[in-house]
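Okay, here's the structure, questions in a sec.
What follows is part of the complex, with its chains left where they were.
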């Protein structure tokens, strides 16, 4: 782990092209409080990376939300009854349905890192597209729930 | 396969409790055209069941859409790079995100039939909930996509 490496701080890029970087800005490791650094360290250790992505740096202005969100994500995305790659693909399915650009980009990368192949991505998207279509056919035609589907 | 059995036609139930049953009504097997029956038969054969659920019966007023939708669902949900149970769970994840009551009910049953346990359902819902939360944190804070997430 190299907390002071360029790809963590990344400040130069931000300065260079003057892009919008989150409402409250991004907090880099070097500028972070001990409380925030502890979360960043746990993210890097858990994910075996030295990169903190913008999402966490944007949340870091609110350390309570940063900590709580990371703890929840860490707990939920851990291996369990479902493999991590399946969980990442479900995350991507939700993000595509909600049309969240940031989340689609980051979880496409996350799912691939966890083992998603191009063929798996294509099947995932086909199911996501179809589900979004039939969701509207079911509601648009006002289809009543079958008795046998009522748990 | 028993296409003329009571639980396919189910007309008595509809008469008995006078509930709303889709905008254009449901077309039962006994009342269906040859074109519609061919789709119903393929659904029953493919799914190894003698039950046609309300969704298809509601679409049957538009045979072209019934046929096209069934062919697409059949093709997409077949085993491939992803197991059918995973595909059903992705379908359920999308339906829960869109809050489609009919689809949640039917695909909960479908996913269970394909092998989803209660533990898998719980983990699925935890991921769906978390993804919906972080989707809004990412967009609400206007987080810029990391350069490394741009494919």
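General remarks:
By written order: A and B. Residues from 1 in each chain.
Heads up, the rule we're going with is that a contact is a pair of C-beta atoms (placed from the backbone, for glycine too) under 8 Å apart; a residue touches a chain by one contact, two chains touch by 3 or more.
Note that the structure is a prediction, hence the values are computed from the model and not measured.
Taken over the full complex in this file rather than the chains on view, the one protein sequence occurs as 6 copies, with 2 of them shown.
Note that only the chains that are shown with their structure count from here on.
With centres set at the average Cα position, the gap from subunit A to subunit B is 26 Å. Contacts from subunit B toward subunit A in the complex involve residues 13, 19-24, 51, 53-55, 58-59, 65, 69, 72-73, 76-77, 80-82, 86-87, 89-91, 93-95, 97-98, 100-103, 105-109, 117, 119-120, 122-124, 126-128, 130-135, 137-151.
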